[in-house]
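Notes to accompany the following structure.
== subunit A ==
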Amino acid sequence: MNWSNISEFFSMGGYGLYVWGSYGVTLICIVGEILLIKNRHRTLEKQYGLTHDINKKETTHETTS
Partner candidate 1 sequence: MLIWIIKRDLLLAVRRQSDVLTTLFFFIIVVSLFPLSVGPEMNLLRTMAPGIVWVAALLASMLSLGRMFSNDYIDGTLEQMLLSPQSLSLLVLGKALAHWLVTGIPLVLMAPVLGIQYDLPGDALAILTISLLLGTPVLSLIGAIGAALTLGLRGGGVLVSLLVLPLYIPILIFGAGAVEASMAGVGFDAHLSLIGAFLLVSLVFAPWAAASSLKVSLE
Partner candidate 2 sequence: MAINWFKYSSPASFYSLAGKMIPFFTVIAIILLAAGLYVGFFVAPTDFQQGEAYRIIFIHVPAAWMSMFLYVVMAFWAGIGLAFNTRLSAMFASAIAPTGAMFTFIALWTGSLWGKPMWGTWWVWDARLTSELILLFLYIGFMSLQAAIDDPRRADKAGAIIALVGVVNIPIIYFSVQWWNTLHQGASVSVNQAPSMATTMLAGMLIMVFASWMYSIAVILKRTRIIILERESHTAWVAGLQKKGTVS
C-alpha cells in the first residue's frame, strides 16, 4: 500500500497535476467516445422511426389507389 491517506494519493508525490491531468483527459476521451456512439445510435433510432413510417405510409398509399 503506497499511500497512507487520501490527500497523499491525490498529491501523487507532487506530480498530481500531471498524473491526474493525463488520467482525467483519458477518462474524458473514453466517456466522450461512448457518449458519442450512444448519441449517434439515438439519432439513428429517431431517424429510423421516421423513415420506417414513411415507407409504411407510401406502401399503404400504393395499395389503396
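Candidates were picked such that all candidates are chains of the complex that A comes from, given by their letters.
By definition in this document, a contact is a pair of C-beta atoms (placed from the backbone, for glycine too) under 8 Å apart; a residue touches a chain by one contact, two chains touch by 3 or more; residues count from 1.
Bear in mind that the values here come from a model prediction, so they are computed numbers and not experimental data.
Asks: Okay, in this complex, which of 1 or 2 is up against subunit A?
Replies: Here, the candidate touching subunit A is 2.
Asks: Taking the complex as given, what residues does subunit A use to touch candidate 2?
Replies: 1-3, 9, 12-15, 18-19, 21-23, 25-26, 29-30, 33-34, 36-37, 40-41, 44-45, 48, 51-52, 55
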